[in-house]
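Here the complex is missing one protein chain, while the rest keep their positions.
Then we have chain A:
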Amino acid sequence: MILQNEIWLITLLGLAAVTLGFIFVIAQAGKPTDSNRVQNTANAIRRWWFLALVVFGIGVTWATLKPFPIPDQHTPLKAAQVVNVVAHQWAWQLSRNQLEAGVPVEFRVTSADVNHGFAIYAPDERIVIQTQAMPGFTNKLLYTFRQPGTYRIRCLEYCGLEHHAMMAELEVVAAARGDQS
């Protein structure tokens, strides 16, 4: 499933759970009952609820950080394709815009003026990955294109008047035969 769809599903489930919890309590709020009993039951439930959330949180943390989603910035990435990216108000300067699918690409992203956001949109217009383009720093992003097609770079950090128009294209072609590394 597309990552965005997974996120959307999880979010809607989470929102629904919170909503149901509130509806449940509000629906019952009109009938009075003994306060101490409610408090004691609530305290007992709270312990398990807390524990459940902590265990769940630790599990999710582990699952989403291993492997660490951002490449190490201090060691060479040794990708077969390298693109140097310099952001300007308001245009992208790319050292190349023809890439091969299935082969890792290293993007070295920086800016000549203000902060910009380097986001890659797939042919279906979903973001696949992004990093910041910051003056004085180079963020190294590693990505392997799976599908050939026309990808678009859009700016995702507000950079002034033409922020919304700052766009470039990447042509990703199918991997050449014998180059399936």
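Methods note: a contact is a pair of C-beta atoms (placed from the backbone, for glycine too) under 8 Å apart; a residue touches a chain by one contact, two chains touch by 3 or more; residues count from 1.
Keep in mind that, in the parts below, contacts and distances are computed from a predicted model.
S.K.: Determine which name in "Oxidoreductase", "Cytochrome c oxidase, subunit I", "Septum site-determining protein MinD" or "Peptide/nickel transport system permease protein" the UniProt entry assigns to the undisplayed chain of the complex.
M.R.: "Cytochrome c oxidase, subunit I"
S.K.: Determine which one of A:Ala101, A:Ile129 or A:Ala168 touches the chain that has been left out.
M.R.: With A:Ala101, A:Ile129 or A:Ala168 as choices, the missing chain is touched by A:Ile129.
S.K.: Quickly run down the residues of chain A that touch the omitted chain.
M.R.: Against the left-out chain, chain A lists 3-5, 7-8, 10-11, 14-15, 18-19, 21-22, 25-26, 28-33, 35, 38-39, 42, 46, 49-50, 53-54, 57, 60-61, 64-65, 68-71, 73, 89, 113-115, 117, 119, 121, 125-132, 134-141, 154-165.
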